[in-house]
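Below you'll find the structure, written out as structure tokens, and then a few comments.
Left out: one protein chain. Kept in place: all the others.
Which chain is which? They are A and B, in the order written, and residues in each are numbered from 1.
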Amino acid sequence: MRKIFTHYLFKRFLRMIFVIYVVVTFTFFLIRFMPSNPVEIYIENLMSNYSMSYEDARNMASSLFSIDLDTPLWKQYLIYLKNLLRGDLGKSILSSNIPVAEMISGFIPWTIFSVGASLIISFFLGISLGMMMAYRRGGILDHCMTTFASIVSAIPSYLIGLLLIVLLGVQLKIVPLSYMRGSISPGVKPGFNLKFFLDALAHAAVPITTYVISTVGGWMLSMKGNTLNVLGEDYITVARARGLKDRTITFKYVGKNAMLPLMTSLAISIGFIFGGSVIIENIFVYKGMGWLLAQSINSRDYTVMQGVFLIITVSVVLANFIAELLYVKLDPRIRR
Amino acid sequence: MKEGLKIFLRQLLRNKVGFAGFVILILIIFMSFVLPIFIPLDTKVKINEIYQPPSLKHPLGTDFQGRDILSQIIHGGKDVIIVAVFAGVIGTTIAVSLGALSGFAGGKTDMVITSLADILLTIPHFPLLAVLAAFIRLSSPIGLALLLGLLSWPGAMRAIRAQVLSLKERDFVEAARVLNLGTFHIIFKEIIPNMMNYIVMNFIFTMRSAVYSQVGLIILGFVPYSSHNWGIMIYYAWTRGAIFYKNSVLYLLAPISMIALFQWSLVSFARALEGIFNPRLREG
Partner (left out) sequence: MRTVLTVENLKVEYSTKRGKVKAVRDVSVELFEGETLAVMGESGSGKTTFALAILKLLPLSGKISSGRILYRKNGNEYDVSSMSEKEIKEKIRWKEIAMVFQAAQNSFNPLMKIWDHIKDTVKDHNIRMDKNTLLSKSEELLKLLQLEPKRVLNAYPHELSGGMKQRTLIALSLILDPSILILDEPTTALDILTQRNILELLKNIKKKMNLSMILISHDLAIAAELADRVATFYAGVLIEIGSVFDVFYNPKHPYTKGLINSVPTVSRDKQLYSIPGSPPDLVFLPSGCKFHPRCEYKVDRCENEEPRLEYVESDHYVACWRWREL
């Protein structure tokens, strides 16, 4: 039994590694073979703006992108892989000499915090409301919530963000917009203290609300459907015949079984929220990975862009794998 | 055919929300493709009419250059819808072809296609699009649609592959094979009609995600569009700070409402279609 279990996970693990490898390779060739090849552009820039010689410009470019331009492509590729394994993502083009990896480490916690919190809040809120809808199907509450869910899940997340700004920030003036900018107020030092914690929470509140509103509808509708299916299962009738308490049946029998199929959607949702964060973090000037990605694209800072894209993708792939692990852990039937 | 349309409409009428979605969809398409012929786009900069509140002359007010917002809304749907439809066509065509190929060929072909689909499914699309936007000029709607379509086939491809695998075993396909009608015939005459459900649903959902990505790219300023569309309106309303003036909030709200309405009606229509295609759902 145990052996089969590990075997299954091992296969999943290999697949994850493979996907990461493909993305890594893809970015390597993207930077080199795209119509507007950033390395060439950068060399030309250096030559025209700083009147460097081609040789010097080339050397500078190769150290920035951490590629040796004189070696054959396959060797460059191997060096690139080797550097990646060591955690070396090259250096930023604009803020020269700041290693990309170091830069990212200052941005990624904010995204993980806001996206992670949203995912958890949205998931649990959604499944609770979804179950409630299923238990009171046909009632007014069910109708209202179904309508709400189908509307919010149809609207793109960033539009919900914009609407929240207009509504809360401009019209009702509940949220101080200028204070909200950034992931933290200037002067507040990260650390284990209440002030930092509250400040971080205040800055993340509206982005998190946006993510939650835009994803909760999907969870509600799927959970409602799943709950209705599970309520029709034989083991629920048997559980009732066994005289089990409503609480036990609702949570252990209905809830768990209805929630399980959503674990696969959880993986998809992680990727979706991460993707949406590129736009939402820019709307709210929330300085996480999405913001950094958009900035680096706008300023053509290709090394940063490449690094951020890699890290975002690897995070999503990893999150997918974790969701899979969770699924395997929760469903005894899948372990074969 | 006429009879079929009648049955279709009758089924649609039974689902009130779905019918509403269908009607709104038709209205939006009409507004975006027919009305522009009669109502010209207001392009003249009028310094003295900047950010006017709604009036008889300008029912939705004016923008930061004093131009009529309503005319921009009417003209702004075309590009968005064209990109969505093209992305849907491209994505669905790829999904059907690869799904059918994968299901029929099996073996190595199947493995390669499904792994490719798996990879594309795990990579978050929007960041990928944003990165590609840095290299490829996405200024033409068709180019953007092509890119969106190329990314959006894996989900449907898996569904269609699964369908092909199960349909392959069924009698009528078996019969076609015995009659030696050829794979092409089997796919296009026997299997595709049986999967219209998946195909149409996927088409609609690809359209929906195409609108999402497209407008998202525009809002970030990654798509240098020259023409007017709802996304550009939001971009300007946002970057020029239209939201901070009480009178001009419609400049942002109007295109947002149009996009939201379009997305909602797509989803509602899709759900209604699902009910029509899948009779088992009709009961509930």
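In this section, a residue touches a chain if its C-beta (ideal position, glycine included) is under 8 Å from a C-beta of that chain, and two chains touch if they have at least 3 such contacts.
Worth saying up front: this structure is predicted, and the values here are computed from it rather than measured.
When the full complex is examined, the chain removed from view is found to touch A.
Which of A:His7, A:His143 or A:Arg242 touches the hidden chain is settled by the complete complex: it is A:Arg242.
Only one residue from A:Asp56, A:Asp88 or A:Asp331 touches the chain missing from this view: A:Asp331. Mapped onto subunit A, the interface with the missing chain covers residues 233-235, 237-245, 248, 252-253, 256-257, 260, 330-333.
Note that in this section only the chains that are shown with their structure count from here on.
Rounded to a whole number, the gap between the C-alpha centres of subunit A and subunit B is 24 angstrom. Here subunit A touches subunit B in the complex through residues 15, 18-19, 22-23, 30, 34-36, 150-151, 153-156, 158-159, 162-163, 165-166, 170-171, 268, 271-272, 274-276, 278-279, 282-283, 290, 293-294, 297-298, 300, 302, 305, 309, 312-313, 316-317, 320, going by the rule given at the top.
Subunit B contributes residues 17, 115, 118-119, 121-128, 130-136, 208, 211-212, 215-216, 219-222, 234, 238, 243-244, 249, 252-253, 256, 259-260, 263-264, 266-268 to its touches with subunit A in the complex.
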